[in-house]
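First the structure, which I've put down as structure tokens, then a few questions once you've had a look.
The other protein chains are all here in position, but one chain of the complex has been omitted.
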Amino acid sequence: MPVIWLVLIVLALGAGGYVLGRSRALGSAGGDSRKLHSLPNYYGSNVAIKTLVPSFLVLAIWLIAQPIFVSSQISGQLPDGIVPEGSSVGLVMAEVRRTADGIGALVANGTMSADMAASAQVDPVDLTARLQEAGQVVTSAITQPILQAAQSYRAMNATGGMAMTALVLLIALGGLVYGLRETAPQFRARNVVEGSVRVLLIAAASLAILTTIGIVLSLLFNTVEFFRIYPASDFFGSLTWSPSFQGNSQLGIWPLLWGTLYISIIALTVAVPIGLFAAIYLSEYASKAVRSTAKPLLEILAGIPTIVYGLFALLTVGPMLMRVFGDEGIGWMQSGTAVMTAGLVMGIMLIPFVSSLSDDIINAVPQAMRDGSLGLGATKSETIRQVVLPAALPGIVGAILLAASRAIGETMIVVLGAGAAARLSMNPFDAMTTVTAKIVSQLTGDSDFASPEALVAFALGMTLFVITLGLNVFALYIVRKYREQYE
Amino acid sequence: MYDAPTQASKLDQTDIKITANNVQVYYGDTHAIKDVSVDIVDRAVTAFIGPSGCGKSTFLRCLNRMNDTIDICRVEGQIKIDGEDIYDRRIDPVQLRAKVGMVFQKPNPFPKSIYDNVAYGPKIHGMTRNKAELDEVVETALRGAALWDEVKDRLHTPGTGLSGGQQQRLCIARAVATKPEVLLMDEPCSALDPIATAQVEDLIESLKEQFSVVIVTHSMQQAARISQKTAFFHLGNLVEYDDTNTIFTNPSDPRTESYITGRIG
Partner (left out) sequence: MTDATHEGAKRHRSLLTVDAQTKKRNAAEARFKVYGMVAILAGLTFLVVLAVSIIRSGLPAFSANMVQVELTLSQEQYAEAEGQLFKTRAYADIFNAAFTAELRERGLTTEFDPESIERIIGQPGATIRSFYRANEDQLGQPVTFNLPTASRIDGYFKGRLLRENVTDSRFLTLADLDLADELKEAGIIQSQFNWTFITGKDSSVDNPGGAGLGASVIGSFAMMLVVLFLSLPIGVAASIYLEEFAPKNRITDLIEVNISNLAAVPSIVFGILGLAVFIQFAHLPQSAPLVGGLVLTLMTLPTIIISTRASLKSVPPSIRDAALGVGASKMQAVFHHVLPLAMPGILTGTIIGLAQALGETAPLLLIGMVGFVAREYPDGLVSAFMDPNSAMPAQIYTWAARSDDAFYEKAWGGIIILLVFLLAMNLLAILLRRRFERRW
């Protein structure tokens, strides 16, 4: 039975439980809802919760656990020596899974009978042919052990699925009955229901933590896997980045870090002065009319997707720079995609980011501070430079750090605008590449997930995550401290 | 330092430092100050009293054009300091404020060191040529504000670390350091405890030797204690302006009397 049907049945049981619980509560009070502790709906909800929550919980755990359990069983059964040189158990298991899926599809469209799919007499060669004809993805010819593994994989999954269906339905029914038996006028249904809702709310709030854990684990496992096949000392020590599909890749992170840093520096050199002065002008000088038009207009820049900026860098800014700095101009630039191109465009993207954060921070400086300075005969600009900005400095530094973390983590602008060459160069008109751009190219290429060329992306991701997280935590800490100072 | 002969200051009381004629102030559509005319005497303390919202602070802020910083505020009429109209188009409010210093209701030291707080005014106005001169100005101002002995060992610690009374005296020192001729004080003691208030009042007493001090206060006792002249404001009108003694002992307007005896306010 497909999971969706199981879910629907349990949901129907829950709905039924709601109706039954509600009417049973009313019945037990002789139709007078005033005699009940809670409103009748709460009794219904109580039954529905008892029906749905435990059964869905079991369903979810089962769905996650079964594939892991089955895979470990099957890979334990695989005969020795089936794993070819240069491959891994994971790859063989993927093939087993593909074969099993293929057989499943054949059975589903009627090309193969269920008995035949399970029988030991199936000829692997014939099966390969049939699978290929049916348009199923089969990488290579299926061997006998793989076929057997696939068959037992199917069998175990089928048994597991049946057991799961039975168990989930049993628990749902059990919950339904239990909930109904609880229903009595003195039963504090509202408190129970509200308690469950509260648990649900807590679960939703914890998802943020789960996400972080998920990020850390997914980066960590694959990074460890990467360092097992590629020495960490080379990753952090080598100055060359040259992946190759034949192996012997040189995967040193420094050229990428340098590119990332260089582009971010250029971006911040553009964004910080413009953003800061824009914020100062808007909060201290601009009339209400100017402020209410210029501020939203600038913020449009922040709402534009980065792919747009990427295209803008590739097709507008790059060629524009080429006309000035390229071979027809000064001759510093080889191609339109360069550190300068990406940096400039990223700077434009960050202007509203810097300006609106700084605007908030400048506005948080108390008016008394300005009055004090103006009352002494300081001009507005003296007040801003010598009183407001020093007072706002921690907050502004925080904002700049957040902008820097944005710049470091930005992907689409550098993928399209910075070029693909990993090099350590000082010329801002050279093409370079960044950590993020390489994560994209290593994971969207054709290389196998188990190869160092693909796994390196996780190590790069880990580096990126650690750097940006550090910047964010530090920046948010500064900003928070700053806000508290004036609250 | 403050041993100027008392006769001299009594003589100076006849000097008129500030003249206001028919001043009107509008906040948007609200008519906040209605036709106020007043002469403020040099080297004396003039107190503005009145119930809250009566416009006394607003009027005070007109005297150094601090109201310019509020967009919707509009001032009409004439205010002259030393015979010069301060709302004249040729007047630079920056120069005006150097001449007419201000101390605010809540102590507002800058988030800088004590030294830098006091040195700020002299620095921006370019009043000193070197560090030694600046040091001297800072010391003189802090002594003038009766704060020197308390802070001389920690001049380079943040001004925000002082107690409330010390902070307010620091703000006064900051204002004094620019060598103003008039000192405006907007309820300078309202955020202070009684002991700190007494210290600041003593300070004001000595400041009047050099400056024309205008102080807004909500405390009638304070006005009686420290001022020579008192102006009573009510609902944007200047009701009565006279010697402090006269106002408190023999007011001519019934509204003044009601306020002083506690029936309105």
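Note that the chains are named A and B in the order they appear, and that numbering of residues resets to 1 at the start of each chain.
The rule is simple: a contact is a pair of C-beta atoms (placed from the backbone, for glycine too) under 8 Å apart; a residue touches a chain by one contact, two chains touch by 3 or more.
The shown structure was predicted, so the numbers you read here are calculated from the model rather than taken from an experiment.
Within the full complex, the chain left out of the display is in contact with A, B.
When the whole complex is considered, the residue among A:Ser249, A:Ser405, A:Thr433 or A:Ser451 that touches the unshown chain is A:Ser405.
The residue from B:Leu60, B:Ile124, B:Leu155 or B:Ile247 that touches the chain not shown here is B:Ile124.
Of A:Val10, A:Ala189, A:Leu268 or A:Ile348, it is A:Ile348 that touches the chain left out of the display. Contact with the omitted chain, checked across A:Ser75, A:Ser238, A:Asn363 or A:Thr379, is made by A:Thr379. Here one chain is not drawn; of A:His37, A:Arg190 or A:Arg423, the residue touching it is A:Arg190.
Of the residues in subunit A, those that touch the hidden partner chain are 64, 67, 97, 190, 194, 197-198, 200-209, 211-212, 214-215, 217-219, 221-222, 273-278, 280-282, 284-286, 294, 297-298, 300-301, 303-308, 310-312, 314-316, 348, 351-352, 355, 379-382, 384-385, 402, 405-406, 408-412, 415-416, 436, 439-440, 443-444, 449, 457-458, 461, 464-465, 468-469, 472-473, 476.
Along subunit B, the points of touch with the absent chain fall at residues 1, 81-82, 84, 86, 88, 90-92, 94-96, 99, 124-126, 140-141, 144, 176, 179, 181, 210.
Keep in mind that, in the parts below, only the chains that are shown with their structure count from here on.
With centres defined as mean CA coordinates, subunit B is found 60 Å away from subunit A.
Across the interface of their complex, subunit B is touched by residues 287-288, 366, 368-379, 382, 386-387, 390-391 of subunit A. Across the complex, subunit B meets subunit A through its residues 64, 66, 69, 71, 94-99, 101-104, 106, 108-112, 120-121, 124-125, 171, 174-175, 178, 184.
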